[in-house]
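Just one protein chain is left out here, and the rest sit where they should.
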Amino acid sequence: MIDKTLKTCAEAVSRVFDGATVMLGGFGDPGLPGVLIEALREHGAKDLWVIHNGAGQGDYALAGLMDDGRVRKLTCSFPSHPGNKAFANRYMRGEIELELVPQGTLCERIRAAGAGLGGFFTPTGAGTELAAGKETRMINGREHVFEMPLSADFAFVRAYQGDRLGNLTYRMAMLNFNVPMCTAAKHVVAEIDELVPAGGIDPQQVHTPGIFVDHVVHCARHPVLASKVNLQNPGRA
Amino acid sequence: MIDKTLKTCAEAVSRVFDGATVMLGGFGDPGLPGVLIEALREHGAKDLWVIHNGAGQGDYALAGLMDDGRVRKLTCSFPSHPGNKAFANRYMRGEIELELVPQGTLCERIRAAGAGLGGFFTPTGAGTELAAGKETRMINGREHVFEMPLSADFAFVRAYQGDRLGNLTYRMAMLNFNVPMCTAAKHVVAEIDELVPAGGIDPQQVHTPGIFVDHVVHCARHPVLASKVNLQNPGRA
Amino acid sequence: MLSRHGIAYRVSIDLPEGSYVNLGIGIPNLIGDMLPPGKEIFFHSENGILGMGPAPPAGQEDIDLINAGKQYVTVIPGASFFDHPTSFSMIRGGHIDFCVLGALQVAANGDLANWRTPGEKVPGVGGAMDLAFGVKNIFVTMTHVAKDGSPKILNNCTLPLTAPRCVRRIFTDMALIDVTPDGLVLREVAPGLTPEQVQAKTEPRLTVAADCREMTIPEKYRAARGAG
Partner (left out) sequence: MLSRHGIAYRVSIDLPEGSYVNLGIGIPNLIGDMLPPGKEIFFHSENGILGMGPAPPAGQEDIDLINAGKQYVTVIPGASFFDHPTSFSMIRGGHIDFCVLGALQVAANGDLANWRTPGEKVPGVGGAMDLAFGVKNIFVTMTHVAKDGSPKILNNCTLPLTAPRCVRRIFTDMALIDVTPDGLVLREVAPGLTPEQVQAKTEPRLTVAADCREMTIPEKYRAARGAG
């Protein structure tokens, strides 16, 4: 019988190696794999190349990982949130390399990797400093920029429901980067709010088919995230 | 109040003009907009460029449209089904132009158009006769073929549930080409099994958000399709 | 002169029923509350929401329901959730009808600069470029002049561009200006202002539309004239 469940996030991150490329899902708090990221902090792997929309906030999860000095490079669209002190400090000291990518291009590059494409032309960014040095081409009378796929060794996401086969659903705005990231990494782990039996998710409502997922871990959400609001909150232990 | 419902498929196809490019959804029978295609036959527009996975079967829907001599060009992946006599006859007489595209490339080109991309590189087809004359590029050590987006003036699909806002869901294998086609045409119409109130579809379960859809028509499925099996059949009038 | 809410109010008039609209952070965020009851507009958020409603009452926030500005939001009946690639397909594919953005600078040809402030330590672009390149109608809302009184509508942007030639209409506390192939056209002035006063605070030459008029703005949305 296929069983992709793991008992702990520690186990789930145990394969991460120094220098690994790691996609971290979520946009803001929804979909953020806070428990896996804390496990990754405990685990100790360093020189990580992190792919995420932002640079973390406060002192938990990704901001904590940055604070610990474990991130060598960050590919993201929006590291400039005022709450990102951990990143800002290290970036200004030249300790973290930054690859800044428009948000739509970032998620499309991740999708392209998962879909086995060799890259694509997008109008976004043409003629701006973010396209400096990139190949451009006129297509249907409009300038386009060539963008390469973006893959990773590991992808960590938070989902709502999951089953032993790795099928996932997301609540509301949790889908965000998690859907494409699950397709684009060699090793994909989802922390989930609810573990349901195989068949417990309507086949028409699976957001991430199990083929894309290696492991699921059923656990309460990261305490900082779970504590943020009181109502309508499935992440409370 | 937004109201995208129309009473009849005749009304829904009334804007189709001679020479128009028309995407027809469905793969086999699931998702096939049989009633809209019959309305298009009645409507009379000619010199159509049809984009569909196959070339129709039997003498209904797309096969009927071909038989009527209304299709100038067909872009598809699999016109060679033994039941496609209408297409085969006209194709061999040189009356229909055929653009043959691998199925994954076909749906990705449609998606690219809907997503505003200028084209993409895919490994599929490199070194085969279907890539003859196309631009190729070595990417990460593998030969890739450049493929352009594929858009249309009209897209017609069959969905399961729909609301006045154009939100759609699909049953089982109805999603197929319908999801990308709804994004890639100037004018999109869905015939639907059930009309539900706004909010009647769980926001997490919308397969095609209403932004992509111009009109929905609530009607029984095409009689040939509805008659095919007896059980589990929401398409019976 | 208009207050921030006045600018938002004026934009709200130009958003037709049934349109799909993405609102940026700041003044654009005030637009939702300005719509008359029953005028159905679908608000899009880059992080995967179509059909955002008003902010939730305190204590009723849902941990999984935020907008692109990381604020808790609600959804209206007929909303949908989707992933980032789908969300940016809506943007880049031209499916969103209007995007209302703040701006640092706008040039006479519609060039927009709004993503990189001078002297900032950490640059961040987010979805700004995708929106500016992808959405059919880019509306800009901003104060007409910078804090030091210098014009923000310029012959050429001096800050890094978000997208070239993308702005269609500019809404400020002083005026409503269209970007046209023939240059900037002054369509409306704020109550009490003259076209000449607007021109004085604008670097490029404005063509005053034949039907240029004073904006119709409720009293509560007017503001004392600023120092500029």
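For reference, chains read A, B and C in written order, and residue numbers begin at 1 within each chain.
Going forward, a contact is a pair of C-beta atoms (placed from the backbone, for glycine too) under 8 Å apart; a residue touches a chain by one contact, two chains touch by 3 or more.
Just so we're clear, the structure is a prediction, and the values are computed from it rather than from any experiment.
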Among the chains present in the display, which ones are touched by the chain that isn't there?
A, B
Among listed residues B:G19, B:G44, B:G58 or B:G127, the absent chain is touched only by B:G127
Missing-partner contacts on chain A, residue numbers:
1-2, 111, 113-117, 163-165, 167, 183, 197-199, 201, 203-204, 206, 209-212
On chain B, the omitted chain is touched by residues 27-31, 55, 77-81, 84, 87-88, 91-92, 98, 100-105, 107-108, 111, 122-130, 160, 170-180, 207, 221, 225-226, 228-235
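We take it that only the chains that are shown with their structure count from here on.
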In terms of C-beta pairs in contact, which two chains are most connected?
A-C
In angstrom, rounded to a whole number, how far apart do the mean CA points of chain B and chain C lie?
36
Got the chain B residues that touch at least 2 other chains?
115-117, 203-204
Would you mind listing the residues of chain C that make contact with two or more other chains?
75, 81-82, 85, 88, 91-92, 134
